[in-house]
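A single protein chain has been omitted from the complex, and every remaining protein chain is retained in its original position.
The chains carry the letters A, B and C, assigned in the order they are written, with residues numbered from 1 in each.
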Amino acid sequence: MPRMGTHPSQQRADAGIAVAPRPMRRRARRIDVARVGIYAFLIAAALFFLTPLYIMVVTSLKSMDEIRQGFLFALPEHFTIEPWRAAWSEVCTGVSCDGIRTGFWNSVMIVVPSVIFPILIGAINGYALSFWRTRAADWLFAMLLLGAFIPAQVMIYPLVKVLAAASLFSSLPGIVVIHVIFSMPVMTLLFRNYYASLPQELFKAARIDGGGFWRIFLQLMLPMSTPIMIVGAIMQVTGVWNDYIFGLVFAGRENLPMTVQLNNVINTTTGERLYNVNMAATILTSLVPLLVYFVSGRWFVRGIAAGAVKG
Amino acid sequence: MKTFSLVASTLALALATQANAQSTAAPFKAEVIHWWTSGGESAAVKTLADGYRASGGVWVDNAVALGEQARSVAINRIVGGNPPTAAQFNTSKQFLDLVEQGMLNPIDEVAAREGWEKFLPETVLNVIRVKGHYYAAPVNIHMPAWIWYSKAAFKKAGITAEPKTMDELFVALDKLRAAGLVPLAHGGQSWQDNIVFTAVLINVGGRELYLKILRDRDAKAIQSDAFKNVLTTYKRLQGYVDKGSPGRNWNDATAMLITGKAGVQFMGDWAKGEFSQAGQTAGKDFGCIPGFGANSPYVIQGDVFVFPKTKDPAAIKAQLAIAGVITAPATQVAFNIKKGSIPIRTDVDASKMDVCAQQGLAIMKDKSRHLGNGEIYLSPDQNGALSDILTAYWNRNVPVEKVQKDIASALKQR
Amino acid sequence: MVLTVLVGYLGTTLWSIRVSLSSSRTFPQYDFVGLQQYERLFDNERWLMSLQNLAVYGVLFLLACMVIGFLLAVFIDQKVRGEGVLRTIFLYPYAMSFVATGLVWQWLLNPESGLQQAVRQVGFAEFAFDWIVDQDRVIYTIVIAAVWQGAGLVMALMLAGLRGIDDDIWKAARVDGIPPWRVYLSIVLPMMGPTVATVFILLFTGVVKVFDVVVSMTQGGPGTASDVPAKFIMDHLFGRANIAIASAGSIVLLLTVIALVVPFMVVRSRAGARRNDA
Partner (left out) sequence: MSGVNVKNLGIRFGSNAVIEHLDLAVNPGEFLVLLGPSGCGKSTLLHSIAGLIDVAEGSIEIGGNDVTEAEPNERGIGMVFQSYALYPTMTVERNMSFGLRVSGTPKPAIEERVKRAARMLQLEPLLQRKPSQLSGGQRQRVAIGRALVRDANVFLLDEPLSNLDAKLRTELRRELKLLHNSLGATMIYVTHDQVEAMTLATRVVVMRGGKIQQIGAPVAVYERPENLFVAGFLGAPGMNFLKGELTEGDSGAVFTSTAVKVPLDPATFKVDTHRSGRRAVVLGIRPEDIRIHEDGELSGTVQLVEPMGNHRVVWINMNGISLSAVLHDDRDIRTDSTIRYSFDVRRVSCFDEATEQRL
């Protein structure tokens, strides 16, 4: 027993001599120190992450006069929630003075189909790529991924032309098509890796049972995809909700998303800036994705886990 | 203010509906893309909308923040076959490509009826008139190179008189520094660096050199000592900014004047909006200097509306109506008071305008003092390249000769 | 469906190549000027600077984001109290538009208004943190803000990967007497290969297209010190009405990515083939 051999009490025990049990090293204290370290790190990290939020919230509760004084970290001397009200329903961007709320339902209308369709298509693509493997399919996927590296803005002009030819420009279906196109690389990647982690035997068995491409997909794969779908949904909701440039160009005036209002509130070159309203508007706009994280936080983590198990 | 505009717009709306009821034709529905999204700008564009509604039209507002983005939306809408009725551009070559592609409707009818040739500054006319046709309706004239100063800061630094020359300005800056204040409030963003450059070019280089460099892109002038002097003066000013300057928004720089922490800022006349937001008035709390000397030029930067090609007679009617409304004297005064700029015509009642604007209008009466800004003479591409060089020079220690060389080669392009 | 999109992606890419060989300005023109736009591009100091910045930013951002994201995931995985709250705290920046948060970072890092001044007021008169106004260091501040936004997502993905690992592995390692840090490094991390790869690809696409954070924080300044290719492209695409050079820029970016990614993919597919043979 070389491992324990040096321990005196061990030797005596081996020799059959009864000895009073002696506690080995206490571990409770060591663990306490480690715990303190863990919490210290997490709290420090949380502070780092929260500092900008703190400044945003504090700024949104100050008057412009106070902000101009420049005490970034100071709490507001006179609390005011006026900026929040203004941001939501009163601030002017051009002729209309309805705040950022005007685009809320438009954003919802865009987000819902722009989450459902990309996920479905990503699932079909991922399924096709991972099970009906061919060399050509791998190349297609590689190109699709490369597509994700081109700044999307460069593609706007030809896409405007194409959508106009299809009579989809400046319409709700048009903007959804755009989101489908630009989300495809990532969604396909997500589903491909997820399906690749499922045992191939499952699929082979289904083929032997005589299932066709769609039958296997609909009856076997789709029901097993719930976790990764939730992951995809969360990424899509965040991406589409925060999208600005596509919504602006492709959605048409009637369907402009909330972020267009948000940018109108915040961005200006030569106009004056109401920082307090800007901060309130930003926080208000981010509430929907935040709510999605909050509600689905558990699935988010569990879902991705399901996709990442395999080596 | 808010209630007033609300009442006004309701009134205008009521008038418009009445007008519609009377006329059998469909209302002139006009969708207008512009980038006036901030508070003061919103108030200004409302006067345009009100004016248009009063004339019987329906104004469909499409505000998109930031000029680049608003213009890009307009262009994409034209390309996509769903053009707006009118779209804002700068008084510049930005829409020249659109004209050349035949994508804009001319508004010669309005120009002839109103006699634009008679009262519009030549500089503006040269931009909106392409091959004898008018393609844009101007709205305003901004002067980007004003010199603002905080009276409180000047008082604290013991500066009694407004600087009259560049040298006096430097003396003042030194005094401000000695008093522990930030001498020059500046936002280190390339377009703001560009504004400082413009101010130095007109005040140190003068009108002739300005035109030679920016209009004629004259290589000899670029290599001249006079221009070298302009560049070194520009760089010298950089020594008066505080450490926090890079990246700062112009509003934050202006706030430094408002709070008396800094003395001087080079900025366009829109800065008045920020002062008035803080309850300060020109001549009392802050001063404005359009330029040094009796003949200092007035740089014109402005906004126009262009009218994308359409065959729909109602839309064409709407386009012509807008062009007429926005250039009418009453709309001009109302709009420019809110916007902080000055009217495109000098034949208006300026009594309601502020001291600085009145000063500007007075200068504009002298045609020999008109100058366009860089955008008017240079293509967007050239202008961008120039601004890249200037901002690099401002921030980095580069030999002035290299800067001259770089500018010469940047302006050679097309 | 895949095909139509590939036609879309491939088509637009080919179109961009075509435009990059023309003298197009606001609108595409189909004349032919050879590689003139590319020559002009590589003559442009700003473009070169932006490429260099992208390299620095890319390496630092990827490293920092993965390391911090992984560490956060590891620490949060130690059965800590308030895991849900912490997770949300680390994730919230991902939900916020950089239009405003970039400005907050600008304020925070500005030596006259932000952190430096605050720390000095507390009594550390010598404290200096002025990278954002420093030509040579400003790109690091961009990395800080970008990591702030992106690390949460990495944390969530990594945490998911950690949670997917069999608890018995942990127990086996404890019996083996392997210190936890070593378990994470030598056992858990290699097991999370696919997760790491997914995260890496996601971040990498973000790196190449980085734009918002620069525009809202520094506008590429001071001067052009924090410029990035996407901003250069966007400036020429919109403000400067020169889609030819913008297209040339994006093609160069794409080629760079291909040059970086293809060797990696070849190695991987070879390795995959070998495994299948075994």
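Observations
As a working rule, contacts are C-beta pairs under 8 Å (C-beta built on N, C-alpha and C of every residue); 3 or more make two chains touch, one makes a residue touch a chain.
Here the structure is a predicted model, which is why all the values come from computation and not from measurement.
Considering C:Leu35, C:Ile169 or C:Val267, the position touching the chain not shown turns out to be C:Ile169 (whole complex).
For the chain missing from the display, the contacting residue among C:Met191, C:Val207, C:Ala230 or C:Leu253 is C:Met191, taking the whole complex into account. In the full complex, chain C makes contact with the omitted chain through residues 166, 168-169, 171-179, 182, 186-187, 190-191, 193, 278.
One rule holds in what follows: only the chains that are shown with their structure count from here on.
Contacts between chains leave no pair untouched here, as each chain touches all the others.
The greatest centre-to-centre gap from chain C, using C-alpha centroids, is found for B. Chain pair with the highest count of contacting C-beta pairs: A-C.
When every chain is represented by the mean of its C-alpha atoms, the one lying closest to the mean of all protein C-alpha atoms is C. Averaged C-alpha coordinates put the centre of chain A at 15 Å from the centre of chain C. Per-chain Cα centroids separate chain A from chain B by 40 Å.
For chain A, the set of residues that touch two or more other chains comprises 70, 157, 263, 266-267. In chain B, the residues touching two or more other chains are 67, 69, 72, 79, 249. Contacts from chain A toward chain B in the complex involve residues 64-65, 68-70, 91-97, 156-157, 160-161, 163-164, 169-170, 245, 248-249, 252-253, 260, 263-274.
Residue ranges on chain B touching chain C, taken from their complex, read 67-69, 71-72, 75, 79, 94, 97-98, 101, 188-190, 242-249, 379-381, 383-384, 388, 391-396, 413.
Considering their complex, residues 35, 38-39, 41-42, 45-46, 48-53, 55-56, 59, 70, 72-73, 121, 124-125, 128, 138, 140, 142-155, 157-159, 162, 181, 184-186, 188-190, 193, 197, 238, 242, 244, 259, 262-263, 266-267, 275, 278-279, 281-283, 285-286, 289-290, 293-294, 297, 300-311 of chain A touch chain C.
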